[in-house]
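Worksheet: the structure to be examined is printed underneath.
Every protein chain but one is kept in place in this view of the complex.
Coming up: subunit A.
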């Protein structure tokens, strides 16, 4: 260990001479000063053996080591190394104070209703929050350290008896097979362990919500936490899962179903609305309703570009705005909205750059893509819009169909941890349908999803019978 900040401290207590080594920025100096140092001073005058200290030192985690090469691994995680002169065995004391922030509200996956807390960067905290939701010993972790250089701790969590062993095995296998120097965030890990790297669609859900993770665990899914990442990886996940918000479970089923349907229609609006405009204006003038025709042509009459170019231009502007809003500091970011609104809403039309109707359509499809609970999925959909617009501009409605078929076939071929990605639709599983496009009342959701292949697939047999109407 060549770290110059490494502190060596010699203490002589009576006849004993102790050597302490630690990294000051990782160790809780308050405990060190107020608990450990007084304890060492109170050590008996005669020679002590390591077992004495191991037996009564007022620190929770204590271990001993004979191998000096292990010591540095412990030191970098906030342990204090204690060597008693004249003994061959070193003692390790856990007095870490890893810098971390306190719990906060979910920032990425916001919800109006339900719990607001989100995971933080500290792995221990995250596990603690999770255990708070699921106070059972069935919640099991498997710890893996990955990254030859970063030595990142990864926890694979699952519910014993509920998670299918092969799912757990797949996750563990994929993580331990990684040969990489460092994994800093779960966003990186998820790309390393998913089924198809070449697909634009995410195949495993990243979530910062403990309630989402708990619900997934109860469904028999497997969750991976990465040290330093507030996002947990949840799998196996189907395509439909990316459009489910945990809030759907907290509101009444009619509302939840309406909102789900809204999101799925948003998917189609976001993917195909602008493309339909381009196709209709470039090829299929006969499809435009006559009531819309005059206003459409009037707004187009001043635009010098073909519809395809016009649409791509405006989509690009929207993407610029979105990216600028995401990158700029918070206070400057607000002005972007105003600038964008005025520039796009007024000036672009007045300058004859685009038509009014297209602005509405592009704004609508951008808005629609923000309704998805999964940020990854909404980004994927926004990107996919561009090739579809391009196809619409080249081949019209035929191009849109071509793009849609290509996408559909692609989704059908994907898998998530080896489970079919497009599950309730193909292979068709009626039971999973009840919690997909719409959410049925809970009495009909008495079984765990087929997707997870849970060994115990019954969720609540008694409750199911009780709540069935008419009984």
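Note that in this section contacts are C-beta pairs under 8 Å (C-beta built on N, C-alpha and C of every residue); 3 or more make two chains touch, one makes a residue touch a chain; residues count from 1.
To be clear about the criterion, contacts and distances are computed from a predicted model.
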Among "ABC transporter permease", "DNA-binding transcriptional regulator BolA", "Ger(X)C family spore germination protein" or "Acyl dehydratase", UniProt-listed name of the chain not shown: "Ger(X)C family spore germination protein"
Candidates A:39, A:375, A:398 or A:442 - the one touching the absent chain: A:398
Contact residue for the chain not shown (choose from A:300, A:410, A:429 or A:453): A:300
Chain not shown: contacting residue from A:16, A:282 or A:416: A:282
For subunit A, the residues touching the chain missing from this view: 280-283, 285-286, 288, 290, 293-294, 296-298, 300-301, 303, 306-307, 391, 394-396, 398-399
